[in-house]
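What follows is one structure encoded as structure tokens, with my remarks underneath.
Missing here: one protein chain of the complex. Every other protein chain is in place.
Showing chain A:
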């Protein structure tokens, strides 16, 4: 309409130039083209736009406006859940496929309102929590809106609480989902399963092969490796802000805050209280609260009124007893309060137990052992209690605090099953950030003493000091365990000497020419380095004896994950300047060994080249300094261990040289080195270097024993 009107208004100006007989022709032609265009457009966009406007639009809509689906009384019902289901039997893994990101794709069905034949609703359309959960999935990187690419399907039918739905009709609603296919790859979230009189521990809605993320599984209903055990969300988490409480004594030792406990449990708890007095506090519902005070936010003991959940922070241990169901929302409150949960619920599968190590955050006591609870809890070491409190709080923060946290943890667990080789590790799941930060996991953790026969590769970095280089090569080649010598020729302006001019040595000698004069070239993990041990040595270190080097290699074999070297240095805290200072005096302590002469594992070359944090690598190359300090930081940070200084040797270049060798002489140099330490410490966010007071000497060093019987007699004194 709009388009043709435009044409008409413009027409007279355009058309008179043409001949009349062509006018009709042109009009017809353009009309046809235009019509064609419109028709195409209509045909293309119309059906699609109808779909999208009804299901998904950006404009705001109410949950009450969703389409209504009527379920005929005889519509099919899925089979009951199959207890033998496992990922390899009931899950179609082909839907997930191989992808480089190793992420499953999750599709969410659009929201519908289901009614039975008489128009009565099957359940509440959606609860606040389920909406939050679906929103979280939709915002996550697991989400896809393409049903054909999905690996996992999440119905929008809310089954969080079994009490608020009609079982048969809900099952029918599930069965008519477009991709239901016996529930294959469908994931249901349920927190309150079962109902009177038997309170089943898993959702009673027949669901065939669907995966169930359920709160309150018992070992008999939980299909290990298939279902996911989730917490019962406590809406108080969002309502109440309990700041994390630091370690330290708390007023009560054991606290029970649950209402409607079975009288038998209550009497057992009261027996504990009678025995142990004040340190045990048993709370119950308040009977005489004034109007307007929400009963769920208060607890009472006799006439004393306590705020809930704040009171949980007053206790070291908080009892979480089973009720009619195994899963209890109070667990979430207890964790939030940083109180160590004492779980008394036989056969209960704790939330996310597939990945979370609950032994670090809770104490599980068999129901029959309840009378011994006090003594059992007293046997927990104090330091461990503090850690458990921290751990409890961390579990809450990471996996309990919101429906989003619960949803994402559930999806991650399923994701880890499908892409096990990319799974999140135990440490990532369980270590609180403070521990992740302060702990180290040594990449070379296996205690191995590498075979001596392997030998080491000497890597000499050189620029143009050929004469000195040749002396170093000759000296190093005398070391029995040397297996190869690699010269890194860092001078682009000059060619290395001809082959014939090089010293003749008994091991292979390779010269690597670099593209740029960078210090980091010395730490590149060259393929030519075939041994684990690398001896980094400067082209002017001519004083080291063969015995010293061989002994250094032997020491490295005993400490293959450390830097084992000769020139020792120290870092100090300068109280006046409030920063770190580099120290090259001969001190009683060592925290670094310079890589001008040091053994280390080739793995650290790999780390230096590819995993150096921040801009350190470029910074070092730009400043042409401190590559050795950077290496010390890197190794100490990743292993948490100190360096080993070997032998007393302190002079390396000439016997007459002063204590502080060559480069290190002038004051500006020292300032620069100190700056490096401060720069690296800030990039690493910590000072990883470890100070030690020892060095390694041969067992019989300086002992009154015939020199010729010593393995390493020729150990220089300075």
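Everything below uses one rule, namely that a residue touches a chain if its C-beta (ideal position, glycine included) is under 8 Å from a C-beta of that chain, and two chains touch if they have at least 3 such contacts; residues count from 1.
One rule holds in what follows: contacts and distances are computed from a predicted model.
Missing chain, UniProt protein name, picked from "Tubulin epsilon chain", "Exostosin-like 1", "Gap junction protein" or "Notchless protein homolog 1": "Exostosin-like 1".
Taking the complete complex into account, A:383 is the one of A:302, A:383, A:504 or A:575 that touches the chain left out.
For the chain left out of this panel, the touching residue among A:256, A:315, A:328 or A:520 is A:328.
When the full complex is taken into account, the listed residue touching the unshown chain is A:100, out of A:100, A:119, A:277 or A:292.
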